[in-house]
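In this view, the complex is presented without one of its protein chains, the others remaining in place.
In order of appearance the chains are A and B, and numbering begins at 1 in each one.
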Amino acid sequence: MFKIEKRPIPSAKWNWGAPVVAVLLTMVFGGALFAVLGVNPFLALEKIFYEPLFGEYAFYYRPQLMVKAAPLILIAIGLSLGFRAGIWNIGAEGQYIIGALCGAGLALALYPMELFILLPLMVIAGAIGGALWGLIPAFLKVRFGTNEILVSLMLVYVAEQLLASMALGLMKNPEGMGFPGSRNLQQYPSAHNAEIISGTGMHWGVVAALIAVIFAYIVLSRHMFGFSLRMSGMAPRAAKFAGVNPTRMVLICMAISGSLAGMAGLFEIAGPAGQVSIDFNVGYGFTAIIVAFLGRLNPIGILLAGVLMALTYIGGEITQSQMGLPLAAIQVFQGMLLFFLLAMDLLTNYRFRPTAKEAA
Amino acid sequence: MDLSSINPVLLLASLMVAATPLLFAALGELIVERAGVLNLGVEGMMITGAVAGFIIAVESGSPALGFLCAAIAGALLSLLFALLTQVFLANQVASGLALTLFGLGLSALLGRDYVGIKPPSTPKLDLGMLADIPFVGRVLFTHDMMVYLALALAVAIWFFLHRTRAGLILRAVGENHDAAHALGYKVVLIRFAAIAFGGACAGVGGAYLSLVRVPQWTEGMTAGIGWIALALVVFASWKPGRVILGAYLFGGVNVLQLNLQAAGAAIPVEYLAMSPYLVTILVLVIMSADRSRAPASLGRPFHASN
Partner (left out) sequence: MGTPLLTLSGLTKAYPGVVANDDVSFDIQQGEVHALLGENGAGKSTLVKMIYGLVSPDSGKMTLNGAPFVPASPNAARAAGVAMVFQHFSLFDALSVAENVALGMDNPPPQGELATKIRTVSDAYGLPLDPHRTVGDLSAGERQRVEIIRCLLQDPKLLIMDEPTSVLTPQEVEILFKTLRKLSAEGTAILYISHKLEEIRSLCDNATILRLGKKVATCIPAQKTAAELAEMMVGTSLKPPKRAADVSSSEVALHVSGLNLPPAQAFGTSLRDITLTLHKGEVLGIGGVAGNGQDELLAALSGERLCAAEQVRLNGKPVGNLGPTARRRLGLLAAPEERLGHAAVPDMSLTENALLTGVTRQALAKRGWINWAAAKGYAERIIHQFDVRTPGPHVAARALSGGNLQKFVIGREVLQAPHVLVVNQPTWGVDASAAAAIRQALLDLAAEGAAIVCISQDLDELMEISDRFAALNEGRLTQARPAAGLTIEEIGLMMGGAHGMEAAHV
């Protein structure tokens, strides 16, 4: 028999080892799932994890990887700051939508004016929109003590309805011959979040994600704000004793994560997606939660986790088109990954010891 | 808009139907939270129950068997959460979210071949004379078994919590797990049981959606009802009687907005469709002023140090 006991100091080795073990376990169990679905698991795993990076068509998939990873990383960085402070914003999907709507709305209102600072203005509008949407649960939490998890999540559904309303109403393309959806921003040069270097997938959202990673890393490790944030999550009473204002912490964290999600939405709608449409959002806001945890709420970890998760998306599309593996299987695969990760977390803070059995 | 097209009898009758899935899920979560565990995976367990119940009912032709298997499916999924949080000591919030994400994926995978099929219909309970009472009879006594079962469950849970020793122990574990452990109660075991019960209830609630309320299977069909159920537990201050009230209130809002949509109200459809979520937020704001009734150990991890 084994006994679980708390380690005196969290294991640095397992802190990084746990995600690796979790990924390996997910491959084993995910492979089993693929086999049950009648797909060769080894081939499927190769197509998910190898082909997009090093396969024959990697030149096509690699830019895709960036395009998919950027919003995930950008959102996950924001979420991780909140999670570290014990503030559970799980409504990033809603903030993503509202950010996109605000930025796109600005562009559509100014259409067809060519303005070289339009895209930056849209980014700001998107960030503000996302931040305000995130501040609703924050304000209700500090003012009335409501649970931010539930409120931020309810606001996702509200945002989805708003998106539908905009796509079908106010923002509908007047020249769209009655089809739902707005004008395509890709055809509005000032508003288009185009690739910075053609064919690389590198758009401004990718740049923003990298900046966010670096910025978060520095703030968390070197600045009092990052320190206060970590304290708030680990020991709220001690943080208050140290002088952290919990109300301000909630507002700031939700504003930051909201604005990053809003920016991610804007970059997406002004770039890869192009238009306001009912099916604009594809769940990045939720997948980013997995990314944040998989990256151990650490900026560098999130960078890697974002790429990994983007890989499963692209790999999922490949396996779907080439092997007939249903897309939902990839969703299950991602869910499994989070499960194993949470379970393996145990190894960081606890250790197993054989219990003395000689008496029995 | 033509308000006269809304029939108050049908409205109230369908309110009871709309409230039933919420009632099941919220009552299950109430037991889980009373034991001191916050399982945010209700949405995932509901949708898994919805698809499992649907598949079994379609394949076997028996809705009853469908409901049973939905309960089992919900409970099995919840045991994953129990394993993570009670044995592996993982964060409850993160584990609950994981359960929801996993459940949404799993249900989509399982239900691929069942989209667009009609399930066998769940028979109405024959209450004879009662159904013939004007107005009241149509509203209250023309439903299937599950509607009444949900109400009976609320009463049973109240009785369990306040009149039985097992209920007292469950509340004690939720109040102070260290003290319960010191007195020799098996905290982890009790919580496993509570979590599994919550999962079973959520599963049945989900199956009620796919077998009766809608009735068909579509991906992501729970559309946040699991989350509303979580909010409902807060609204009810962890009291079973008030869960009924809350579920009927939400059911009412939902049925009313659907009726208004159908009647062609001047308000755009999307704004009507967001109303249940906005009402949930509003209710949370009103009810959260008094947090004192929350079980004191809610969401806190338990690890017996020796």
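Here is the rule we use: a residue touches a chain if its C-beta (ideal position, glycine included) is under 8 Å from a C-beta of that chain, and two chains touch if they have at least 3 such contacts.
All of these numbers come straight from a predicted model, not from anything done at the bench.
Within the full complex, the chain left out of the display contacts the shown chains A, B. Of the candidate positions B:Leu10, B:Ala179 or B:Ile286, contact with the hidden chain is made by B:Ala179. Contact between chain A and the absent chain runs through residues 5, 8-10, 222-225, 227, 230-231, 234-235, 237-243, 245, 353, 356, 359. By the touch rule set out above, chain B reaches the unshown chain at residues 165, 168-169, 171-172, 175-176, 178-180, 182-185, 292, 295-296, 306.
Please note the rule applied: only the chains that are shown with their structure count from here on.
Chain B contributes residues 40, 80, 83-84, 88-91, 93-95, 97-98, 101-106, 108-109, 112, 219, 223-224, 227-228, 230-231, 234, 268, 270-271, 273-274, 277-278, 280-281, 284-285, 288-289, 291, 303, 305 to its touches with chain A in the complex.
By the touch criterion given at the top, residues 4, 6, 37, 88, 90, 140, 144-147, 149-151, 153-158, 161-162, 164-165, 168-169, 286, 289-290, 293, 326-336, 338-339, 342-343, 345-346, 349-350 of chain A touch chain B in their complex.
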